[in-house]
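Take a look at the following structure, please.
For this depiction, one protein chain was excluded, whereas all remaining protein chains were kept in their positions.
Take a look at subunit A:
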Amino acid sequence: MNDLFNSFMSGPNEQGRFGDFGGRFVSETLMPLILALEAEYEKAKTDDTFWAEMDDLWKHYVGRPSPLYFASRMTEELGGAKIYLKRDELNHTGAHKINNVLGQIILARRMGKTRIIAETGAGQHGVATATVCAKFGLKCVVYMGAHDVERQQPNVFRMRLLGAEVVPVTSGRGTLKDAMNDAMRDWVTNVRDTFYCIGTAAGPHPYPAMVRDFQSIIGKEVRWQLPEQEGEGRLPDTLVAAIGGGSNAIGLFHPFLDDPSVNIIGVEAGGKGVNAKMEHCASLTGGRPGVLHGNRTYLLQDDDGQILEGFSISAGLDYPGIGPEHAWLHDTGRAKYVSITDKEALEAFQFSCRTEGIIPALEPSHALAHVMKLAPTLPSDHILVMNMCGRGDKDIYTVAKHLGQDMGESEGRSID
């Protein structure tokens, strides 16, 4: 593939495109701000003081580097490839989300913005944003679908404890995409003092590239951590990560895109199954290209171009689109994308608890479910690295309900 392209790592181009995907499909009110953000980010990218501040916070506040852990009992039970877990669930706030939030908030401070807004599916990006805003004393407003506010009371309470205002979104159908719509409406209204901290590698340029760059710390660590355990120069043979918008996945994948020996697999949420009923969130396997939330990418939509709601047990994967770089990696064939059903993810969730003593979030449980299918087909010298991108404390109510146990709590969907 490298003879077709000089590099898979050089995107996006100046128009914010990865091939035909990405771009800047926003209203004129936001356009000047997006250009200012791009300029600020371009400056920060090559500014050592910016990265020094990030490294310091990653180390002392987030707890990076996260371990790369050889899952010996999983490996043994599955009887094939050697399975390593990248333990991003051990980060402060319990997921990879904070990697990106830190970067964006430091940028916001450099731009003199005093008010931070964010969207959240059911809480994880919201909690990470509220956390970093508390740390820096910034005003924080989080938009969250009214339905998710209802069933995610613990996360709503966490955000409020951290000083954030949580705004229940009743427009549309009150889901993550509607929360993103309302965040954009707030941004358009308060454009002069407000910074929009997007939670995934999607949205108008430069967000997909910027979020990817912040999350790439995951893959960069794997590049030096694996040789410590497997010998000088050893690359993973296969990478697996779950995809909603795709920020944890692109963070793991990106540093390996130009290593042709590395197989790259993204796992979408198949919900009840990728079929005509659209009860899933698999934008790549069940959608087609369209334009929403500032970028062209694969979307779940009807024949008339109206956007459809996704469906997944995991609210964190419950989004009708996907980051534009994934859309491009899919079309070029550099990465492969598969889907996993709710049922398979629940089985993987329990498998992780039982074999490794790790309670995973439902999002990486999707990745693990694919690992469970794949590993037994591979030889024992094949190294498979999976991103354990979030911890599952938040999901125990959902899982209990599906296992037929009533914990007397709200439905408790998982977080994004």
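Everything below uses one rule, namely that a contact is a pair of C-beta atoms (placed from the backbone, for glycine too) under 8 Å apart; a residue touches a chain by one contact, two chains touch by 3 or more; residues count from 1.
Here is the rule we go by: contacts and distances are computed from a predicted model.
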Chain not present in the shown complex, as UniProt names it (candidates "Sigma-70 family RNA polymerase sigma factor", "Melibiose/raffinose/stachyose import permease protein MelC", "NADH-ubiquinone oxidoreductase chain M" or "Tryptophan synthase alpha chain"): "Tryptophan synthase alpha chain"
Sole residue of A:S10, A:S171, A:Q229 or A:Q405 that reaches the chain not shown, by the stated touch rule: A:S171
Given A:V62, A:C133, A:V166 or A:M184, the one touching the chain that is not displayed: A:M184
Chain not shown: contacting residue from A:A164, A:L292 or A:I313: A:L292
Subunit A residues that touch the omitted chain in the full complex: 15, 23-33, 171-172, 177-178, 181, 184-185, 188-192, 290-294, 296, 299, 301, 303-307
